[in-house]
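Some notes on the structure that comes next.
One protein chain omitted, others in place.
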Amino acid sequence: MDDLIQVSGLKKYYPITSGVLKRVTGHYKAVDDVSFSIGYGQTFGLVGESGCGKTTVGKSILRLIEPTDGQILLEGKDLRAMNSAQLRSARKDMQIIFQDPYSSLNPRMTVMELISEPMKLHNLASGSELQDRVCNLLETVGLSRIEMKKYPHEFSGGQRQRIMIARALSVQPKIIVCDEPVSALDVSIQAQILNLMKELQQNLGIAYLFIAHGMPVVKHISHQVGVMYLGKLVEVADSESIFSNCLHPYTQALMSAVPIPDPDVKRKTMIIKGEVPNLAEKQEGCLFAGRCSRCTARCREEAPILREVESGHQVACHCV
Amino acid sequence: MKQETNQEYLLEIKDLTTAFLFDGKPVPVTVNVSYGIKKGEILGIVGESGSGKSVTVKSVLRLLPSPPSSILNGEIYFHGQNLLTLKEKEMQKIRGNKISMIFQEPMTSLNPVYTCGNQITETIMLHQHLSKEEALKKAARMLDLVGIPAPESRLKSYPHQLSGGMRQRVMIAMALSCEPELLIADEPTTALDPTIQAQIITLIKELRDSIGLSVMYITHDLAVVAEICDRVVVMYAGMVMEIAEIRDLFHAPLHPYTQGLMQAMPRINQQSEMLYNIPGMVPHATQMPTGCRFQPRCPYATEVCSQACPELVDAGDGHMVRCFHYEKLRKERVQNG
Amino acid sequence: MKYESNFRKTVKKFFRRKLAVVGLVICLVMLFVAIMGPSLSSYSPSETVVEDRYQPPSSVHLFGTDDLGRDMFARILDGARITVAVGVGSTCIALVAGTLLGLLAGFFGGVFDTVISCFMDALWAFPAIILALAINTVLGPSLLNIFIAIGVVYIPDFFRIVRSRTITIRELEYVIGARAIGQNSISILWHYVLPNMSSTLIVQTTLCCAKAVIAEASLSFLGLGVPLPMASWGSMLKSGYPLLERAPWLSLFPGICIMLLVLGLNFLGDGLRDALDVRIRDD
Partner (left out) sequence: MAKKIVRKVLLMLPVLFLVSIILFTLMEVLPGDAAYGLGSDVSDEYIQQFREEHGLDKPAYVRYLDWVTNMLKGDFGVSLISGLPIIDRIKVRFPVTLELTLLSMIVAVVIAIPAGILSAVKRNTLPDYLTSVLAMVGVTIPPFWLGMLMVLLFSITLGWLPASGYVELTESVSENLTRMIMPALALGTQFAATVTRQTRSAFLETLDQDYIVTAKAKGLPQRVVIWKHALRNALIPIVTTIGMQTGRLFGGAVVIETVFTLPGIGREIVNSILLRDYPVVMALIMIVAFIVIVINTLIDIIHGLIDPRISQSQQR
């Protein structure tokens, strides 16, 4: 019972239809058998390229997308078994912030309304107490209480992301799912938000599921990192060893693609050859096999499963 | 301040001030921007949103719609010709032929209703007066050059049938099809995944080496700059803040903004608890601070910074910087080793 | 709804457009006339003066007199009431029904959406006037039935716009975020989806009003509009048309009034479209 969230065998399939009558002819496996867990006050980083299913994982955990299969335990309680009333109260413990700060806040609500809404909904505060709490939250995320009457469009991207964080914090969640929270921000603003998130974690003990496509950012903020490729987790390790000792060929390619801000370091970029397989078709073997330099006959026939190769380091590859 | 154009440069921008309409009034978004690019060089233009980096290069090809934009001041010399005074007809002979451009969004930059082949051959037939068959052959060669497998069949593809990386390659093939002297790349990899970004960067470097192309590479990512560029122009709030050779910039940045940007980046090869952060945010074009434009966010700012705007000066070896206190930064660095 | 902070910006933008202001003025004048009616004239719209038949426009009878010697100006003032009422009333019906169905279909999707959408496609397939004719015949002649007949015709217009906007907004992150904090669907529809399409609705309502005015005029012109003795501008055109050669003013003035009202509504709609366009205004 030491984990806050335990995800096992999470699947999300979308039916593929074809023909005049739109018969279901197959499934698009957006997320296929993903398992991981997040401890209290920990950050689990989820990296992968666009279309790898990382956002679907994030939303499925909150049941914002209904998973096809799998188990999601929040402090031992099965979220998928909950009815809508139970789920509503469970949502107090889980919040989400999004990538695009421009579309993630209702443009017709003031900052006060935005931040107080979750608290009102869960009957956490009312009247002047509500007002005080909103002020405190604004201060916590580095905004002043004068901003309370303003609307989202009067703020810059970074400030909006702060409002979003304050809104998420208002119900004192145990975990926040962060879906690319800094990808749309400028470098200098990105650093401010990352620092804020780290501070909040230290002070409040919140856990994060941090979803991003940029390796450096994920590595900076996460304790543990999971790498996704085409709906599957291919490698999970703590953030230090994923950088210094990554084992999966895809992770290695991903790492080598990260530009290093030092003109004297000449990295060797591993260029991934070959086409991304079409997930709409039935796939045999390892999904990365067609693009992998170390591919063997076994890789083409048998899909590797995620297994522990070192303490706390899991890889899904036959060659490791 | 008018002088002879610098012979060293293939293209030179001088004192370019471009304005946009805000509430009906023209407000400058770039102020007295001056820099040049040498033959065979990859010049990086770095800055955050609102720095005016993209506006400047679009002014070079005169691609900004007017209104709302207008060029208030400045010259852009290409082979001794001022592009800003050319007739539209003459400008058309330069665009896509001598200078070409690729854009940030490969998804929307290709016309969805025509095949890639159609769009590439169109340029070739226009500028090189080749027949349809010859143009198709050349287009296939170009696709091959940018690393697209099975080029003949790809020519018949529509843009929506290609992935983002492929589309950007098609854009590059199209841009290079008339052997231009200069390629302007406006955030060409920002919308792409890291592994695709690495491929495109490698491709551009190879092209520079193999066909001696000059590239103006616009990006907000200093790490990408370190990968690909020979020289860098750092812009902030519509002004050039620093111009330096790549090593000088990374080892000895002289502008507090450049220094801040470098420290604010999370690095994959370093572990740090907290990142340095530049306080505040980029000012809007209509609300520029007095004096130095970076002064409200600058840790080195003094009285003088809010009173006057510093000039872009040579701090030695062609390292240009726009700051009153660059000597102080240099000294600090020497002290810290 | 919460416009307060955007309000001034929008108003400023609106008033910067001359045509929009012209449209607003026309609409306000028409509304005023419709409310005040014949009391603005010294003549009665129904008083027949046999010796004053077929008087051309003059200082005595501003818009002339008709075949029964009634003052056309007074009649037009009287007709404004009917025309404006039909325009507003039927638009309200279309607005409420179309929006409600569109919201539900777009938000919940599924079988409900398929059925309603198909039904709306079917309604859409009837040319407007013909459908209104048919409904009006079924319901029988009365003012309320004209509201309904024309209102039903324009339900698909609202339905389509609201449904597609709802589908767009439904996928926006702030709506997903609202579900993440535990908001229920009704609350999301009311507080998140509806307010964010209000500008679209306002514009569409204005333009629909213009269409309804023309539809009413057409129906009345065919003799299937408002029942006698009520007279809208459309039915005045009907009675004026056979006398086109003898007394063209009987056909001119009601027509000009209809066109003016429709023009005003269109100017207003276009002005609002520009002023409210969130995409342009935001950042």
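Residue numbering begins at 1 within each chain, and the chains themselves are lettered A, B and C in the order written.
We take it that contacts are C-beta pairs under 8 Å (C-beta built on N, C-alpha and C of every residue); 3 or more make two chains touch, one makes a residue touch a chain.
Quick caveat: nothing in here was measured; it's all calculated off a predicted structure.
The chain that is not drawn here is touched, among residues B:126, B:207 or B:312, by B:126. In the complete complex, the residue from C:14, C:73, C:158 or C:221 that touches the missing chain is C:221.
Considering the whole complex, the residue from B:171, B:218, B:246 or B:309 that touches the absent chain is B:171.
For the chain missing from the display, the contacting residue among C:36, C:60, C:96 or C:118 is C:118, taking the whole complex into account. For chain C, the residues in touch with the chain missing from this view are 118-119, 121-130, 133-135, 137-138, 140, 210, 214, 217-218, 221-224, 237, 241, 244-245, 248, 251, 255, 258-259, 262-263, 266-267. For chain B, the residues touching the chain absent from view are 61, 63, 88-89, 91-97, 100-101, 103, 105, 108-114, 122-123, 126-127, 158, 160-161, 171, 174.
The rule is short, and it goes like this: only the chains that are shown with their structure count from here on.
The touch graph of the protein chains shown is a line. Comparing the CA-atom centres of all chains against that of chain B, the greatest distance is found for C.
A separation of 49 Å divides the Cα centre of chain A from that of chain C.
Spacing of chain B relative to chain C, judged by their CA centroids, is 52 angstrom. The mean-CA centres of chain A and chain B are about 32 angstrom from one another, to the nearest whole unit. Shared interface positions of chain C, defined as residues touching 2 or more other chains, are absent.
Residue positions of chain B touching 2 or more other chains: there are none. Remark: chain C residues 1-2, 5-6, 172-174, 176-184, 191-192, 195-196, 278, 282-283 touch chain A in the complex.
Per the touch definition, chain B reaches chain A in the complex via residues 48-49, 163, 193-199, 201-202, 220-227, 246-247, 250, 260-262, 264-269, 271-279, 281-282. Note for the complex: chain A touches chain B at residues 49-50, 156, 158-159, 186-192, 194-195, 198, 213-217, 219-221, 240, 243, 253-265, 269, 271-272, 276.
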